[in-house]
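I'd like to ask you about the structure that follows.
A single protein chain has been omitted; all remaining protein chains appear in their positions.
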Amino acid sequence: MAASLTVNRSQATTETRWVRYALTGLALAFITLFLIVPLIAVFAEALRQGWGLFLAAFTDPDALSAIRLTLITAAIAVPLNLVFGVAAAWTISRFQFRGRSVLTTLIDLPFAVSPVVAGLIYVLLFGAQGWFGPWLAEHDIKIIFAIPGIVLATVFVTFPFIARELIPLMEAQGSDEEQAALVLGASGWQTFWRVTLPNIKWGLLYGVILANARAMGEFGAVSVVSGHIRGMTNTIPLHVEILYNEYNFVGAFACASLLALLALVTLAVKSFIEWRSEKLAEEDRRHATEE
Amino acid sequence: MRATRLLAALGLGFTLFAHADTTLLNVSYDVMRDFYKDYNPAFKKHYDARFKDSITIQQSHGGSSKQALSVISGLEADVVTMNQSTDIDAIAEKGKLLPADWAKRLPDQSAPFSSLQVLIVRKGNPKAIKDWNDLVKPGVQVIVPNPKTSGNGRYTYLAAWGYALKQPGGNEQKAQDFVAGVFRNVPVLDAGGRAATTTFMQRKIGDVLVTFENEAEMIAREFGRGEFEVVYPSISIDADLPVAVVDKVVDKKGTRKAAEEYLKYLWSPEGQEIAAQNYLRPRDKGVAAKYAKQFPAVKLFGVDELGGWQAIQKRHFNDGGVYDQIAASIAKK
Partner (left out) sequence: MAFKQASVLPGFNLSFGYTIFYMSLIVLLPLTALVVKTSSLEWGQFWAIVSEERVVATYKVTFGASLLAAIINLFTGLLVAWVLVRYSFPGKRLIDALVDLPFALPTAVAGIALATIYAPNGWIGQWFAPGSVLGGLFGSEGLSLAFNPTGIVIALTFVTLPFVVRTVQPVLADIEQELEEAASSLGANRWQIFRLVILPILWPALLTGFSLAFARAIGEYGSVIFIAGNMPFKSEITPLMIISKLEQYDYVGATAIAVVMLGVSFLLLLAINGLQWWSARRLGRRN
């Protein structure tokens, strides 16, 4: 991304050295205070009583089942939103139709809805007192306080991530290549698989990674629909809360550090993707000039 | 086992995975987890031997009202074990999941043990706190959870109210002024009892923490006994901790027999002994005598003396109630 821009500027278009140092120092101080110190705090608290207790936190069967449920939830929610994200991005970036901007706004909506409200709406729909509650009870189908409810709440909060990543990317790329493929006789699906997908794959991956991190870390919405049954419907963030409430701070921060680690891996993969796509772009440019 | 069930749940999309006949779900409130951690294995041993069966007990913990709300919304609890009867009343009233006279079905108004509010002060009691009236003194910081979101906070509020009411010349207005005085000294209102303890013990905020007697023991186990002292006030509130079978759920799942046995066993000598070990005051005379040393005699009054939970909830804690007026008057000073 922008950051790796070579900083080779003429005297006229940059600041004096002292201003540069001062600004960089200020920015770093802010980042340290608000990002690095909290991150270190999570790991420091987790390791406060040594590695033994830290690792013990993960051998607890309840912790394992929380990890398993979190993985299952993400494994369902992310692919669902992946398909939606691609379909929505295709619709919005490739066609002009009425209500396009309203549709874009609606896709963003879950992003601004309070997680508490996000959980509440599913209780209103599927709770015993909700719209579909009596029907569901009659047919013995469980949605909230079971895996489907947790998945639904997670799908809701991660709904915009992939679409949001793809729409600007696909708008910027334009549809010239796809039109060319179609003119040359490719079918719609062939065009999609062979032209569109390769073009958006890095953006898509970044969207998936962010959506995945958010899916695994969601607390507020899932807390409302989970039922908190130990070893059954607790995700990692809910398990963290339980351990914290048991005064088991080491265990709580150990599980939290697992999520922080996930965040770091996410960021590392993301950086790698950016680096990769920059390199590819550079190669493309070089090829273009050589030709 | 659990993994295969999870996979089955995945495959079918919507499956309830707790339909083995002898799986009970106990939906409980936050601070009860330690007791049930000890009680569940003991009960399983008793039940399996007596009925030639194998029972599994699942636990769910959270804020008392939030848990009750989940049960109303469809969380299939076989038994509920709460910290105030209004939460079970709500399940009866809003969810129609059990009869309104549920409390009559078991002894002691369905409360197998009780606790009371005590004062926890820093080591050496530097602010010389002895009783409720020390909490309104200027310069004393009191840590209490929010009465709007925590049963623990509601019991503290009522204990202070009852104390003021029972002083010579005490009346409702004086009680309200007194409680306002206590809450004026509260610097942080946490959402639940455990968060309040963390604020007091971990963040070292406040001079006195008001919480349940059994919580004081948990704090000692987790944070060390040298860190604080427990002060028993001259009078406190009797916090009955009620339990009930959720009829609609057990009839649907066919678990009534096991659920009833689960609750009845709470009154058995063994159940009462486990309660006492967790610093919950037992009902059983024999067990109470055995553990008398750890339960100093305190003058107690019941919630019924203040009109019963339903009337109290409406008058004090609902939106616009006395507590809200107190909070508003504090904020405006």
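Just so it is clear, A and B label the chains in written order, and each chain counts residues from 1 on its own.
Convention: a residue touches a chain if its C-beta (ideal position, glycine included) is under 8 Å from a C-beta of that chain, and two chains touch if they have at least 3 such contacts.
Given the structure is predicted, the values throughout are model-derived calculations rather than measurements.
Residue A:27 is the one among A:27, A:197 or A:281 that touches the chain missing from this view. Although one chain is hidden here, its contacts on subunit A can still be listed: residues 1-5, 7, 9-10, 12-15, 19-20, 23-24, 26-28, 30-31, 33-39, 41-42, 45, 80, 83-84, 87-88, 90-91, 94-98, 101, 103-117, 120-122, 124-125, 129-131, 152, 155-156, 159, 175, 178-179, 182, 188, 191-192, 210, 213-214, 216-220, 236-237, 240-241, 244, 252-253, 256, 259-260, 262-264, 266-268, 270-271.
In the full complex, the hidden chain is touched by subunit B at residues 63, 65-66, 68-69, 72, 90, 94, 146, 148-149, 186-191, 195, 199, 202-205, 317-320, 324, 327-328, 330-332.
Note that only the chains that are shown with their structure count from here on.
The distance from the centre of subunit A to the centre of subunit B, each centre being the mean of the chain's C-alpha atoms, comes to 38 Å. Contacts from subunit B toward subunit A in the complex involve residues 2-3, 6, 9-10, 13-18, 25, 27, 30, 33, 58-62, 67, 70, 72-76, 94-95, 192, 194-195, 197-198, 202, 218-219, 222-223. By the touch criterion given at the top, residues 65, 68-69, 72, 76, 123, 126-130, 133, 137, 140-148, 227-232, 242, 244-247, 249 of subunit A touch subunit B in their complex.
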